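Removed from the display is one protein chain of the complex; every other protein chain stays in position.
Going in written order, the chains are labelled A and B, and every chain counts its residues from 1.
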Amino acid sequence: MSALLELTGVSKRFGGIDAVRGVDLRVERGEIIGLIGPNGAGKTTLVNLITGVHRATAGTVRFEGADVTAQRPHEAARRGLARTFQIVQPFPQMTVLENVMAGSLFAGASATPAIAREDAMQHLERVGLGAQAHRPAAILTLPSRKRLELAKSLAMKPRLLLLDEVNAGLNTSEIDGALELIRSIAADGVTIILIEHLMKVVLSLSQRVLVLHQGALIADGPPRAVVDDPRVVEAYLGARFAARFAQHPTEASRA
Amino acid sequence: MASHWRRIGIGLWLLGVAAAPLSGDNYVIKIATFVAFYGALALSWNFIGGYAGYPSFATAAFVGLGSYAGALCQNAGVPMVLSWGLAAGVTAIAAAALGFVVLRLRGHYFAIGSIALVEILSLIASWWSGLTGGGEGLNVTILPGGPVFIARFFLYAMLAIVVLALVATVLVERGRLGFGLRCIAQNEDAAEMVGVPTTLYKVLAFVLSGVFCGAAGAAYASWVAYIAPTDAFSILLTVKVPVMVLLGGPGTVFGPLLGSSALVLLEETVWARFLEFHQAILGAVIVALIFFLPGGLLGLAGRVRKSA
Partner (left out) sequence: MDVALLVQVVLNGLMLGALYACIAVGFSLVWGVLNIINMLHGSLIVLAGYLTCSLWTEAHIHPFASLIPVGLVIGVGAAVLQFVLINRVVQQPVLTTLTLTFGLDMILYNLMNSVFDATPRRVTLDLGRVTLGEVVLPWDRIAAMLVALALTALLYGILRGSRLGRAIVAVRMDREAASLMGIRVPRIYALTFGLGAFMAGVCGALLSIVYPITTNATGQLLGKAFIVCVVGGLGTVPGALVGGLALGVTESLGSHWFGPQAAALLGFALMLALLVVRPTGLLGRKGYE
């Protein structure tokens, strides 16, 4: 059986810049994968290539065995490839409920707006926004907006959910809540790719971690092994610090 | 706006226009026909400009295309009402084809692209004189039956087009298309991300905004029995119709009807008294509208209810 998502030799050039180069990647059903890398490593570009926002300059993207390299974003959404945005993008003049309805109506299984309304309400309850359902999306606080993004993505009935910095800007207790939620989504059988800066989140959730550096995949493996990989440390901290780290690993990781 | 108020408003509007012949005054019937004509155009524009939020200035392109297509069919011997249908079809096909071109543009660029459509079609109509009669215009076969019959016939013909446009509006608003268009209006990229086929929906909205204009334009050509490029593809018309919808309340069912009839009646009363300053007064209305009535007349009704 084919992998859920398979990238072969995927590259993307913008003008003269190689944002993503030659990425090979297999994602199996039911995995939770962490995608990390320093700022500008090409993480969001990679997500955009998977969800049809950008089209790869070279290489192929396969989803459930089908070649989806040239898909449009709405086709990706209908196939079950949902994503949240680093910068959240609600429909500002719609209510919170209507925002989630959009996901249910156009990418989920709802045939009519009435069915979508029922469905959307359930997802809102799940992320804890039930009480805000009828308020305009524009007035939500940042943590609530992140949860709205999540509810919208869930309403899209995703098979693969790409969470782009879904925890950025949240405080510790809000992050704990989010972790709980992500675990329960995964328990429903949704495959998840987490794009994260926060090591705590990556380490506690991921079964496998991918590291992107200057557009290339430099590590792929279990979380601990990847974190201790000298190439990864070098990518994050530069060569000099990496050398010190190699001499006193425990000290450096405590610091 | 509460839906029963909306239904009452639409019902009263339709009754009012339909009852015009009771006055026995041909002038009143003529005004009512204009109210219906602009009502149909405003409802049409509402699909692309109101629901999808694309500032289209293509109205006159559709009206002009429809009136030439209808007139040419009619002069070629096609029965009148059938030639209106054909004109609507031609306009729809043209709107779909042109939509794929200009709807790739956003914001100002779309506005300009749509104005350019009007100019280009107008220039083609004056240039291709073998077919269109060029700048001298085209005479259309006059309907037999005498002026009283003709006046009533065209009033009800325009009203029928309004009813069709209304039905389409209600269906769109209740269905996926309307929801998707509202998403597009607010954030097109986000709409695409949640699975809205944005290109398809925008083209559908553009076609809907063309098809009734085409029919109304063809009916208008048969009514006045003469068309010329500058009248058929009028830049004034192409700006007036969005203003009507803004006046009434964009993205609603009743707003376009309310706004178009208000503006037509205002024009008639102003036109009659201050012929010389007709345009300046209309301009002043537009300026006042933008500063004092940003949500349209329906928005005003909502504000009054809230404060009460």
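Here is the rule we go by: a residue touches a chain if its C-beta (ideal position, glycine included) is under 8 Å from a C-beta of that chain, and two chains touch if they have at least 3 such contacts.
Small disclaimer: the values here were computed from a predicted structure and weren't measured.
Chemist: For the chain that was dropped from the view, give me its touching partners among the shown chains.
Modeler: B
Chemist: Which candidate, B:243, B:263 or B:298, sits in contact with the chain we can't see?
Modeler: Checking the options B:243, B:263 or B:298, the one contacting the hidden chain is B:243.
Chemist: Give the residue, chosen from B:26, B:126 or B:199, that touches the chain omitted from the document.
Modeler: Per the contact definition at the top, the residue touching the missing chain is B:126.
Chemist: Using the definition of touch stated at the top, determine which of B:28, B:96, B:112 or B:143 touches the missing chain.
Modeler: Of these options, the touching residue for the absent chain is B:112.
Chemist: Considering the whole complex, not just the chains shown, which residues of chain B touch the missing one?
Modeler: 49, 53, 55, 101-102, 104-109, 111-113, 115-117, 119-120, 123-124, 126-127, 235, 239, 242-243, 246, 276-280, 282-287, 289-291, 294
The definition used in the following text is that only the chains that are shown with their structure count from here on.
Chemist: Of all residues in chain A, which touch chain B in the complex?
Modeler: So the residues of chain A touching chain B come out as 51, 53, 72-74, 77-78, 83, 85, 89-94, 101-103, 105-107, 112-113, 152, 156.
Chemist: Which chain B residues qualify as touching chain A in the complex?
Modeler: 174-176, 179-180, 182-183, 186-187, 189-198
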